[in-house]
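For this depiction, one protein chain was excluded, whereas all remaining protein chains were kept in their positions.
Moving on, here comes chain A:
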Amino acid sequence: MYNFEFERPTSVADAVKALGQEEAQPLAGGQTLIPTLKQRLAMPSKLVSLSGISEMKGITQEGRTLVVGAATVHADVAADGTIAALSDLAGNIGDPAVRNRGTIGGSVANNDPSACYPAAALGLGATIVTDRREIAADDFFTGMFETALDEGEIVTAVKFPQPEAAAYAKFEQPASRFALVGVFVARTGEGVRVAVTGASEGGVFRWREAETALASDFSAGALDGMAPEADDMISDLHGSAAYRAHLVGVMARRAVAAAR
């Protein structure tokens, strides 16, 4: 990696201040950022570690909303269990080393098109809390590796409304074991949401036709024979666009069947 300065503030305010420097970048669990640095694919002037900020860690319940601090590691979310689908999802990210370091904030901020958390955030209709505002998940994920975050803006927490029933069905890419296709289905008081990760060139997206079908009949059978258009799907070594589109249908049905 290239040389960089390093700072480890203990409050969000100090972190934001530190990030004011040109080309400064937050470092959370480092599970994405450190490999990128080692390959010399990024050249930040300063890394601002978020690991010393206690107000960004931990999971709390506010009424029917689960608030997960952005610096909370996957292993802690996996162990929580309040929203079973969310904990299952976190427990199947990477391996124990990744889960004990990687954070929810890092995952949603990175918005990898194959990452799992974006599907949970979008599928549950979460709210992304930053140092300066709250952003609905629907507005947060703007494209592959792109989000609504401004330069220097930090995700501080993610708020998940408790669903009536939800599940995440992930089909692993054989090498990385990220999602080749992952579908998060949730039934809430406000309707049904179906969020798809891994499949689209545009990153995580909501599969509206499936939501409509499930709104009137929340059963796997309601999605029989359905699959999204393959046009915008990713095509790579591990699967064609048509295969991914097909898998979205399969994984959505499995998620509905597993929802509890």
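Here, contacts are C-beta pairs under 8 Å (C-beta built on N, C-alpha and C of every residue); 3 or more make two chains touch, one makes a residue touch a chain; residues count from 1.
We adopt the following convention: contacts and distances are computed from a predicted model.
Participant: The hidden chain: which UniProt name fits, "Carbohydrate ABC transporter membrane protein 1, CUT1 family", "Competence protein ComFC", "Transport permease protein" or "Xanthine dehydrogenase, molybdenum binding subunit apoprotein"?
Facilitator: When "Carbohydrate ABC transporter membrane protein 1, CUT1 family", "Competence protein ComFC", "Transport permease protein" or "Xanthine dehydrogenase, molybdenum binding subunit apoprotein" are compared with UniProt, the left-out chain turns out to be "Xanthine dehydrogenase, molybdenum binding subunit apoprotein".
Participant: Among A:I34, A:A230 or A:V250, which residue is in touch with the absent chain?
Facilitator: Considering all chains, including the one not shown, the answer is A:V250.
Participant: Would you indicate which residue among A:F141, A:F171, A:F184 or A:F205 is in contact with the undisplayed chain?
Facilitator: Reading the full complex, the residue touching the unseen chain is A:F171.
Participant: Just name the one of A:S11, A:T65, A:S219 or A:S240 that touches the chain not displayed here.
Facilitator: Reading the full complex, the residue touching the unseen chain is A:S240.
Participant: Extract the touching residues of chain A with respect to the undisplayed chain.
Facilitator: Touch set of chain A with respect to the missing chain: 39-40, 171, 174-176, 180, 237-240, 243, 246-247, 250.
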